[in-house]
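Take a look at the following structure, please.
A protein chain is absent from this complex, but the other protein chains hold their places.
Entry: chain A
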Amino acid sequence: MVLLCQAVAFSSHHASGSAQGPSDATPISEPVAAELIATELTAAKPAPTEAGPAEREAATETEASVESNPGNETGPTVAEIEFVQTRFDRVREGYQSLQWNEIAGATRYLILDSEGNSYYEGALPEAFISGLSDGEHSFMAQAFSADNRLVGASVQSAVMLVDHWPMSQAWASFGVGLIVFLAMIGLIAAGALRASKLTDEARAVS
């Protein structure tokens, strides 16, 4: 079915810019999005939903490196990961895409929140994060080489300020939709019953 269009419109966006809500969506067409499947199929790797010891250690090392560097620069062996956009205000649907620069030698990237929970592990420098509740959510990125060595880390976290649509608006849309739906079903039912009755009468007369 062609509900595709709506779902695609609802997807987050590639381009950097302001935090996007559905109304300013830049939809991704199915063919374009499908193009990414191959890359993801070859890149996908199951990840723990919580970071493992290696990732935690790497995160600690990165933090130490950053803290010891007043200029906010990472150490010489770890490249800096920069998010294309570091702040997303009023994320209305609780989901958002994060994008960052590619790191030379990196074969996988990891996105962690401030509590160390993993939200993404894959080869592409883009992560789709969904299901967030209201509030501020911070994410940091790490890059690892094929031999599982940390080769990059974000200095500045990406912050999402999730602010879901007001429930009053949600219930209003829901209510209008319900009324239209019930009215339509009622009309079909009334029409079908009426038509059936007329048919029966016509048969009786004939």
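In the analysis below, a contact is a pair of C-beta atoms (placed from the backbone, for glycine too) under 8 Å apart; a residue touches a chain by one contact, two chains touch by 3 or more; residues count from 1.
Heads up, the rule we're going with is that contacts and distances are computed from a predicted model.
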Report summary line: Should one name the undisplayed chain from "Sarcosine oxidase subunit delta", "Succinate dehydrogenase", "Na+/proline symporter" or "ABC transporter permease" using UniProt, the answer is "Na+/proline symporter"
Query raised in the report: In the complete complex, which positions of chain A touch the hidden chain?
Result: 1-12, 21-23, 25, 27-49, 92-95, 97, 113, 117-122, 124, 126-128, 130-133, 164-167, 169-171, 173-174, 176-181, 183-185, 187-192, 194-195, 199
